[in-house]
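For this depiction, one protein chain was excluded, whereas all remaining protein chains were kept in their positions.
Right after this comes chain A.
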Amino acid sequence: MKYEDLELITLWPSPTRADLCQFIKENLLNKHVTTQLFFIDATNSFPLSHFQQLVPPDLLENVKIYENIRINTCLDLEELSAITVKILQILSMNKINAQKDTEDAAADPLKIILYINGLEVMCRNSQFKSSPQRSHELIRDILLKLRVMANNARAPIRTVLEFPKEQLLDYYFMKKNKTSALSSASMHNKRRRMKNGDSLAEYIWRYYADSII
């Protein structure tokens, strides 16, 4: 999955470490375009050892890749909101610089991939700290900001949200075209929805995300 193929906001249910490393490598290896990956995480989930195996850090051509991956720990939505604002500021600065300098404007602008893992944990922590309403406001605000900015061609940003596969069973099986599995999974999900409501992943898929990997 290349940057150009990504939609504004994409969901990725439980990627394997190998798939994730391959995705990062594919997108950051291009020498002509600078792509930065912001890996925002509520847990320590970056597959470091796998990535080191796939992209050896001691090779000269890989040094840039390691510089362009930035790891952030974020445990609640207030922190995520602050990080989002900073990323959008970076994009705005690049846009202004590109407009000032014609040469730079001709070149490809900086591309940003925002990879967020553990959004549900952040959401729950925000609910503890403030209230469910506040956490809902924050998540809406963050995702809308990201969509608005991603729609601007001069400020390219794509967001990938990782969720556990169990939270997106309906859509996962739909994607995989497993009709028999779909019917049983749908029944369980219907029962669960009646009891607990939609999961966060389902909510985001329904209202904010464009595609699912």
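In the analysis below, contacts are C-beta pairs under 8 Å (C-beta built on N, C-alpha and C of every residue); 3 or more make two chains touch, one makes a residue touch a chain; residues count from 1.
Keep this in mind: contacts and distances are computed from a predicted model.
As stated in its UniProt record, the chain not included in the shown complex is "RecA family profile 1 domain-containing protein", which appears among "RecA family profile 1 domain-containing protein", "Ribosomal protein L1", "Centromere protein X" or "Ras-related protein Rab-33B". Looking at A:52, A:130 or A:211, the residue that reaches the missing chain in the full complex is A:52.
Think of the hidden chain as still there; on chain A it touches residues 14, 16-19, 22, 36, 38-39, 42-52, 54, 57, 63, 66-73, 75, 83, 86, 89-90, 93, 118, 120-121, 124-125, 128, 164-166, 188-189, 191-192, 194-196.
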